[in-house]
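Step one of this worksheet: look at the structure below.
Only one protein chain is missing from this complex, and each of the others stays in its spot.
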Amino acid sequence: MDFTYTVLILLLPFLSFILIGLLGTKLKPVTAGIIGTVVTGIAAALSYYTAFGYFGAGRDASGVYPTMIPWNTVWLPFSETLHIDLGVMLDPISVMMLVVISTVSLMVHIYSFGYMKGERGFQRYYAFLSLFTMSMMGLVVATNIFQMYLFWELVGVSSYLLIGFYYTKKEAVAASKKAFIVTRFADLGFLVGILFYGFYTGTFSFTPDAPALGAAKAILPIALGLMFVGGAGKSAMFPLHIWLPDAMEGPTPVSALIHAATMVVAGVYLVARMFPLFVEYAPDVLHLTAYVGAFTALYAAVVACVQSDIKRVLAFSTISQIGFMIVALGVCTSSDPHAGGLGYMASMFHLFTHAMFKALLFLCAGCIIHAVHSNEVSAMGGLRKYLPVTHATFLVACLAIAGIWPLSGFFSKDEIITACFEFSPFIGVTMTFIAGLTAFYMFRLYYGIFWGRENKALHAEHVPHEAPATMTVPLVFLAVVTLFAGWIPFGHFVSSDGQAYTIHINTTVAIVSLCVAAAGIALATWMYMREDRKVADGLATRFSGLHKAAYHRFYIDEIYQFITHRIIFACISSPIAWFDRHVVDGFMNGMAWVTEKTSWAIRYMQSGSVQRYCIWFLGGVLGLVILLLLI
Amino acid sequence: MITLDLIVFTVLALFITVSAVLAVTTKRILRAATYLLFVLFGTAGIYFQLNYSFLGAVQLLIYAGGITVLYVFSILLTSSEGDKAEKLKGYKLVIGLIATVAALGICLFIMLKNPFVPSNFEHGELDVRTIGHALMGTGKDGYVLPFEVISILLLACIVGGIMIARKR
Partner (left out) sequence: MIQMEYYLIVSTILMFVGIYGFITRRNLLAMLISVELILNSVDINFVVFNRFLFPEQLEGFFFTLFAIGISAAETAVAIAIIINIYRNMKNIQVKNLKNMKW
């Protein structure tokens, strides 16, 4: 089967970006939106068609889906083997990611019609969405690590542009800068890792040949570790997670698309992409990522329990869930799914299901914010009678993320916890506990929004109403996907060694995690469903220190603030700035001053009088002639 | 040995030199133009003496007859408040004088130090037919291309002169 057309999946959104971006306000907002949506729709259709064709074409003789490069061009050749290519690579995970990205992107495009209606810069918004879609697709189909890096940065740029979409709002501008700087900082590690990798293996390919790898054996753990730093930045792993909660300043659909479903899993995707090398050459680094992921998941889950801004809760929940995926990858000990390689499949599965239900959660949050014009839970409560569709879909998503059978989250989370138990009981128990916390904080949010204490004064003033169809249709679609995605035989498509793997539910783990999730839900119900919330408030006062610390995200941002402002700015940057301003600039100004004074002094030589020039000329010629005569 | 040629040459040389010096030292600009005319006449005389009578005729016609008239007219047009050259500051005059005299001395010194091989030339008038053929010739010794270029240059000059000097 010929897959050359897949390059269109990249080109179409790019063309749409150029078109909408260049025409700008010359287009009507609706036209821009329709162009963006139709193009994304075509890209999505092509992605589905590709997935259908690719998985339908069947396995090759060795029982794996072949890796194909239907389109490739050498862009920058450095040597025989070391060259930067631009191309399209199809393998199970890239095809899976294409489906995820195009689905969520299409839903967000449609949803934004309603959500962004009447906003200034509607065209700009759609142009950036197209740019993001193109970059993210380019990232996942990258044929080599450098192309991945290029699109990685493009993704960062579009994220920056979209977070700062409300550029007149001070917080949004600060958040966009924060996101960009933090991820750039992490990307430095990624770049250095790529350079190490390219230098020692002599190629940027994902699969170097054995001799090259043997030569680079000693350096590979360092290179891969540095790459993971980049991935940690993009995927908001502790301690580089600080940008993600702030990124919620952007429009909510953007949060759904970029900061929940697609871009933030780029780090996970990177580790999955480099997985064969990780497992083979750097298992220690891989396990280190597992601990980082587990700690991040725990930290974010605890913080999410006390936040009062619904988008913040969802942001921390995203961080926590990405932690799950990283843990699942990190606990792999071999590339055989039957012997320690289960985590790879589990991680990709969770990535897939999480993208759907987290996008759904954010889009629901968008509907809720749309209805009450506030992000704070205190402005909500009792909304279930005003927003029935949102309520139903939000509940589906909450059940899915809590891991309740038979929703999609149950299956993927169950695989992750099984993989964790295979690696070490400690991690397994921790992850089970975090799964319980997840159920708790999600239902705390759910009750806070739809049940509990209603802010009657506010609602009387402005009656909340259900969002228009452009917004509810994507919700329903994603809810349906969330309901049934768990039944996809995911292991047949994606697994660590490419062979078909049949998912079997580990009954013990399943029962335990279901019980834990149910306990979390029950606790949340007991604490938050009723109007008075006596228990919750009581606990908050009793453990006020802990509550306050968690509410302030354990002061990580303050620590960053202290380090950057007090130490880096004050002790390093200021002296350098002083040096630049006084010594370097002073030197330059001094040179300019000397030149100026000299020119003022000698400008009379340029008298403009031909006769005077003639005398000088004559004198010069005379001098030369005498000189030649003497010689 | 004093021949008629030498006498004629001496007279011409003195005439040219004196006229030239007067042309650059006289205070009245109209007189300077007149002395220039004398220099041109003297130069034409030298051409005649060298048996280039066609060149001498051209010199008389174009230089003496055309250009000098142009000078005189323009002097008459531009010298409204007397035609006296203003006094030059002494030291500038001295500098100019020293520079030119020194340069002249060096040039003459070099020139006279190196003897030129032929010290005489064969008499014989240059045929106008030869000149005409060379001027219109396209071969190795033909000058039709410079001739045409000069004609275009003169045309450009006429146009440029009118453009610059016309009243706006």
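Labels for the chains are A and B, by order of writing; each one numbers its residues from 1.
FYI, contacts are C-beta pairs under 8 Å (C-beta built on N, C-alpha and C of every residue); 3 or more make two chains touch, one makes a residue touch a chain.
Note that the coordinates shown come from a computational prediction; the quantities given were computed from them, not determined experimentally.
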item: Chains still shown that are in contact with the chain withheld from the display; value: A, B
item: Residues in chain B touching the chain absent from view; value: 1, 3, 5-6, 9, 13, 16-17, 20-21, 23-24, 29, 32-33, 36, 39-40, 43, 46-47, 50-52, 55, 58-59, 62-63, 66-67, 70-71, 74-75, 77-78, 80-81, 85-86, 88, 92-93, 96-97, 99-101, 103-104, 107-108, 111-112, 116-122, 126, 130-131, 134-135, 141, 143, 146, 150, 153-154, 156-158, 160-165, 167
item: Chain A residues touching the omitted chain (full complex); value: 603, 606-611, 614-615, 618
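In this text, only the chains that are shown with their structure count from here on.
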item: Partner chain A, residues of chain B touching it in the complex; value: 95-96, 99-100, 102-103, 106, 110
item: Chain B-facing residues of chain A, complex; value: 615, 618-619, 621-622, 625-626, 629
